[in-house]
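All protein chains of the complex are present and in place, except for one that has been dropped.
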Amino acid sequence: MKIWRFYLYFSTKNYVDLVRKYDIIIILNIFFWSTKKGSNMLNVGVVGATGYTGEKILDILLKHPQVRISYICAKIDKAQKISEIFPRFAGKIDLVCDNLDVEKAIKSCDLIFLAVPHKISMEIAPIFLKANKVVIDLSADYRLKNTEEYKTWYGLAHKDKKNLGIAVYGLPELYRERIKKAKLIANPGCYPTAAILALAPALTAGIVDTNSIIIDAKSGVTGAGRKASLDFFFSEINENLKAYKINEHQHMPEINQFLSILASKKINAVFVPHLIPMNRGILETIYVKLNKVKSEKDILALYKRFYKTEKFVRVYDAGQVPQTRNVFDANYCDIGIKVDKNKKLLIIVAAIDNLMKGAASQAVQNMNIVCGFKEDTGLK
Amino acid sequence: MKIWRFYLYFSTKNYVDLVRKYDIIIILNIFFWSTKKGSNMLNVGVVGATGYTGEKILDILLKHPQVRISYICAKIDKAQKISEIFPRFAGKIDLVCDNLDVEKAIKSCDLIFLAVPHKISMEIAPIFLKANKVVIDLSADYRLKNTEEYKTWYGLAHKDKKNLGIAVYGLPELYRERIKKAKLIANPGCYPTAAILALAPALTAGIVDTNSIIIDAKSGVTGAGRKASLDFFFSEINENLKAYKINEHQHMPEINQFLSILASKKINAVFVPHLIPMNRGILETIYVKLNKVKSEKDILALYKRFYKTEKFVRVYDAGQVPQTRNVFDANYCDIGIKVDKNKKLLIIVAAIDNLMKGAASQAVQNMNIVCGFKEDTGLK
Amino acid sequence: MKIWRFYLYFSTKNYVDLVRKYDIIIILNIFFWSTKKGSNMLNVGVVGATGYTGEKILDILLKHPQVRISYICAKIDKAQKISEIFPRFAGKIDLVCDNLDVEKAIKSCDLIFLAVPHKISMEIAPIFLKANKVVIDLSADYRLKNTEEYKTWYGLAHKDKKNLGIAVYGLPELYRERIKKAKLIANPGCYPTAAILALAPALTAGIVDTNSIIIDAKSGVTGAGRKASLDFFFSEINENLKAYKINEHQHMPEINQFLSILASKKINAVFVPHLIPMNRGILETIYVKLNKVKSEKDILALYKRFYKTEKFVRVYDAGQVPQTRNVFDANYCDIGIKVDKNKKLLIIVAAIDNLMKGAASQAVQNMNIVCGFKEDTGLK
Partner (left out) sequence: MKIWRFYLYFSTKNYVDLVRKYDIIIILNIFFWSTKKGSNMLNVGVVGATGYTGEKILDILLKHPQVRISYICAKIDKAQKISEIFPRFAGKIDLVCDNLDVEKAIKSCDLIFLAVPHKISMEIAPIFLKANKVVIDLSADYRLKNTEEYKTWYGLAHKDKKNLGIAVYGLPELYRERIKKAKLIANPGCYPTAAILALAPALTAGIVDTNSIIIDAKSGVTGAGRKASLDFFFSEINENLKAYKINEHQHMPEINQFLSILASKKINAVFVPHLIPMNRGILETIYVKLNKVKSEKDILALYKRFYKTEKFVRVYDAGQVPQTRNVFDANYCDIGIKVDKNKKLLIIVAAIDNLMKGAASQAVQNMNIVCGFKEDTGLK
């Protein structure tokens, strides 16, 4: 992989400075390359390539310089070229998309993205893990550690408790070191990604009343996945606005599990999601009581410090408020805060693109980490 | 029904003038009313009450002073109050919506709207007609006189040729006299309504080359009906724009049949529909060659004359262009024209609300005509 | 006005029952009518007829059986027929819209709607009040009783303290009796209408911690009025979602003033508005702590009781959640509640159409009350 790092080096600003200083530069390079056939590019498979998330993963991987998409599949009536299903991929990828063929997938891939509904993942993942593949699962199957809770929220018993134990939650900003060594990565849900990142600095610092968290979440329509339901028909959504699953959404236990870890005590946040007439984007407005009077300035400093080294979390300056447009098609989570001093209330606004940091691009970020690539490769 | 006409009289401007002239008015009225029990309000049934069109018909009828909704049904898994299906009807109508019960429908209604898909209508309509009910069919089943053509475009043989013969095309501006005496009214399709009204004056006057008609039609999404299809999923439609069924749309033969009647010669218009990311509204831009050089002024005068007495067709002044907003939730067809003198080309722009003049309100207009009500009752 | 009540009587269901029982009915009526010339129809003026709210008021008044629109004006470059500005009014109203001519307005109207920006209202209203006209003001000028607060939030000193004292807040569900006798009605803001109606039963019953109210409000774009600003350009709003004026919105003091009255103690609610990519509709999700553990069933019963006789507030059954679609173009405020027992938290969701119950139709409701018309005339 040296060649690529070489390239990346040359594209840095330092290089530009170098040539600014000298008129003539002579560079001598000798590359020695030891490789097994084809092994220099990572062979990646995408199971569930025709959903919104699968499509987006393909889109990102096609621009990724160290990855080759070597296998795709989906639940499909008839095998079809992926470039026929998504004409915008014409000329970029010409793999045929058929139903899952486990053997073929194992043979052709080093790493597998599972962009399938929950319940399906826990049936497929063990097979790939057994074959020594790295699995990045975008379903909910390996996120909840408590199988009772899984049963309550997803309506069926968990079938793969063994691998549940080794699954690492793929939120790089909090679990990067574990992700590096993971075999199975449970990619976070879209709502939880924004909620956990928004609350992590405050919970870690212990400055908030953990019993007072209210998350008012708003999401575009692709968050629900691509499935034929009258609920998501254009004219049901367009020019309409509604709350749904008030305090009953399946992402709640996931949010609470990780908030509890951060706070080292049991948290049950209130969570009310809303459906917004737009394709992509999540905005969460979070209300939480402060333990004691703290200035906005101090808390903002705390947040900036917490995410100082993170490329993909941007903490806004005082007075600025995130909007989904600013994170559209990007791997960012943008965070702004506001303090109501009289009420000792902290208001946090977080924005992500549900298909990106909330799903596909975060999955690729996890791949980069687990494979030792530069973390923002293909995500800039 | 005298009482109502009395009311309508009093709401006219003349009445206002009357009271402007005098300070004291004494009015003596004696109403003599002969009536069969309940017959003074028309009992109306709606088959297919849960589709977009059925819902809209209910909406209009609820404000109609001479009509009582006495029966509703739809293809439904479980009987349910219509006000639960559409909460906005709460407090206005509390009929239960169940699957079609023919006997009950016959017993409770004088007139039936069939807001069902084609193929279903021709199975139901004969039963109601036999029971001496007036039927207003919003499907395509009784629009095409040629059963061969029906088979070609709708993919199955016509099952009710007998009643096809007596069906009257429910475009009041052209067929009002026949509608008055009709037993079975074939309510026009949405695209045909705009196209035929837009071309009728020019074709009737014989000023255009009948071989040159091009109809570029754009429609909001409700035109396709309420059915679970990925094609009409919010995120497939939103921020997208496409042509579809180019010269292959099933409304073509309907358009051509009635344009041909108007022109007294066979017409095959070119017809290209487009899907627009909005709920409601159809705009058709129609291009047709003039037989000889004619001024915009003359043609505009011709159009204004043709629709002079029509309440629901508005011909715009020179320079004004229809837009769907102006006909939203109204029974209007707005028409604007523009002439390219050098090219001897007439450009006609027509706008309707596909759910209203393109379906539900036109059906009610037909009901008003066939029942002898004032034509705009409930439609103002 | 007896004639109208007569008509209304006949359109009730009882009438239908009457004719169901008997085959022949003879009715003898003698109307005696004393009237000043023209006084039988209320002459109404609309100042600011070209804004969203003004347009909507015209729309409603045109269907109102007891009202004649006798004067309209707006800040306008050149006098123009209102039916040219809004082509959908063609054939319904042909008044010319020019800049305000106070004398003409006074001569032609009994009641005036001021649909103008704040600051303008307090310059115009005194003139009309002096001329003995009833004024319904849709601006913010007469809502805040405290002129210091007015200065803080609207940036200028109040110019009409005299009439501020006699202004009645036009929220009929709470202040109906006062509205009946009002000369000057301060029509509520859109956000406050939903917030106050949503919280009134709980505050009146004293079951909530008044220090814990959080209002997360979401609004369509027409809430901001029709003004040329890049912020409301289509492509800035479409496919975007944002919070704005967090805890700094000018509707906050209005909300707090009336919540405080209801609770008989000073309330400072947290208020965060969001801008949603749709034309019309407000949804507010309100979070408030309960004083003691109360069941959802009990609180729901309390809400149903509170609004039992109100036609325009609909309290949803348990499990049902309001959505803006259900109140579109209607004068309803729909309310749903949910209780999180563990957290002793009450979640209230309220939906209105910002142009209707949030502005124009509520103004007409106020007009009906102050004029002694049936409260839902023109609003059904």
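By letter and in written order, the chains are A, B and C; residue numbering begins at 1 in each of them.
Everything that follows uses one rule, which is that a residue touches a chain if its C-beta (ideal position, glycine included) is under 8 Å from a C-beta of that chain, and two chains touch if they have at least 3 such contacts.
Predicted model only: the values in this text are computed from it and were never measured.
Checked against the full complex, the one of C:Tyr52, C:Tyr150 or C:Tyr332 touching the unshown chain is C:Tyr52. Only one of A:Arg68, A:Lys245 or A:Lys289 touches the chain withheld from this view, namely A:Arg68. Chain A residues in contact with the hidden partner, per the touch definition given at the top, are 3, 7, 10-11, 16, 19-38, 40-41, 63, 65, 68, 87-88, 90-91, 238-239, 311, 314, 316, 320, 325-330, 334, 380.
Residues touching the missing chain, restricted to chain C, are 52, 220-222, 226-230, 232-239, 277-280 (touch as defined at the top). Interface residues of chain B facing the missing partner chain: 211, 214, 216, 218, 220, 238-244, 246-247, 268, 270, 272, 274, 276-281, 283, 285, 287, 321-325, 328, 338, 340, 342-343, 345, 347, 349, 351.
We adopt the following convention: only the chains that are shown with their structure count from here on.
Chain centres were defined as the mean of their Cα atoms; on that basis the chain farthest from chain B turns out to be A.
Chain C has its Cα centroid nearest to the centroid of all protein Cα atoms in the structure. Chain A and chain C have centres, each the mean of its CA atoms, that are 44 Å apart. Centre-to-centre separation of chain B and chain C, using mean CA positions: 34 Å.
A straight line joining the Cα centres of chain A and chain B is 49 Å long. In chain B, the residues that reach two or more other chains under the touch definition are 238-239.
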